[in-house]
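With one protein chain removed, the remaining protein chains of the complex are shown where they sit.
The block that comes next holds subunit A.
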Amino acid sequence: MAVDATVAPTTARRSLGEVLGVVFGPVGQLLAFIVGSAVSLALIVVVLAFILSPTQPDIMQRVVIILPQVIIDGLVRGFLFATIALGYTMVYGVLEFINFAHGEIFMIGGVVGATVSFLLVSTGTLESIPPLVFVLLVILVAMAFCGMLAVTVERVAYRPLRGAPRLVPLISAIGMSLILQDLARLVMTSTPLGFNARYQTPNFGQPIQLFTMQLGDRSVPVILSPRDLIFIVAATIMLVVLNYVVNATKLGKAIRATAQDMPTASLMGIDVNRIVALTFLIGGALGGAAGALFGLRIGTVNPYMGLIPGLKAFTAAVLGGIGNITGAMVGGVVLGFLEAFVAAYLSIFTAGNFSGAAYADVAAFSILILLLIFRPSGLLGEATTQKV
């Protein structure tokens, strides 16, 4: 075991290439899953259309016309689930506990965004500020508010129960979820916001025409609405930044170390309570930003809008392998594409007998059940924990 003199001295400083590698490795994996899901699902619908084309001559055209729009829709849904799923998976990674109040953090992000928009409307400044400034403002305010809220929830409702049996903090989380819902309802109905708060935005301009598809003698424009574009860009930036923080900074490594072995992390001088608070802060901020963007996209928010996206994001986190950060993003994107395709194509392929939009949720939760049966550890999850 002689020392090899040619081995270069090992430094802690990484080259730019290495940093890019650890940050964009997971992003590349995510990209592979995005392209993979889009291509394979598109192939499936095209093959199905081909099989059905002898009986329904126009089905191929009907399928292909909406395909680019469905893919964009899948991407938006996927990024929505991914940003929420990160909050579930990070907290699970560190505490091995499902924070069921996370869907409500998402909802409150939407309410905070609507409040900012309402204040701007009532002061008459909404139309005069640039759209980009507006988007940044609602995102940052929602991130700050929801990050702090998530930290407070942890401090009040979860930390005192740290040593308790597993079911106890879970019940506390469900209680917290109900409390946040009703608090939001109370605040909204007793202020001018109202139960269904409008979420007004400046004019984002015309839809962007990406390209024109030639289908025989028809040319079909493929358009991307500015709101979808905002969502996709903002979510992409957040996912890349999160990957940088978790994989390339010392604090991010401390988060991973704490997730892998909490007592040993504390022996390294890591204040594990601070790390737990930090994971809630990051997860809450991401959830809040997702809520603000979601509300902005659909134009209205209400106190119960967190339930279904929250459950689906949880499904996405399990789909990717709970506790695994890249897995949560991958799971979100895969689930988003599946849902978008079911929503768009189910009625076409069943000759209108089943409405796709109504059955998209069934599809999402069927996937959760099938996955739990056949691959409980998720797409990227580890087979078992390696604790000795």
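Methods note: a contact is a pair of C-beta atoms (placed from the backbone, for glycine too) under 8 Å apart; a residue touches a chain by one contact, two chains touch by 3 or more; residues count from 1.
Keep this in mind: contacts and distances are computed from a predicted model.
Trainee: For the complex's missing chain, which UniProt name, "Outer membrane protein beta-barrel domain-containing protein", "ABC transporter ATP-binding protein", "Phosphonate C-P lyase system protein PhnK" or "Carbon monoxide dehydrogenase"?
Mentor: Cross-referencing UniProt, the chain left out corresponds to "ABC transporter ATP-binding protein".
Trainee: Please pick, from A:L16, A:L167 or A:L267, the residue that touches the omitted chain in the full complex.
Mentor: A:L267
Trainee: Taking the full complex into account, what residues of subunit A touch the chain not shown?
Mentor: Residues in contact with the chain left out: 1-4, 7, 9-13, 250, 253-254, 256-257, 260-261, 263-272, 386, 388.
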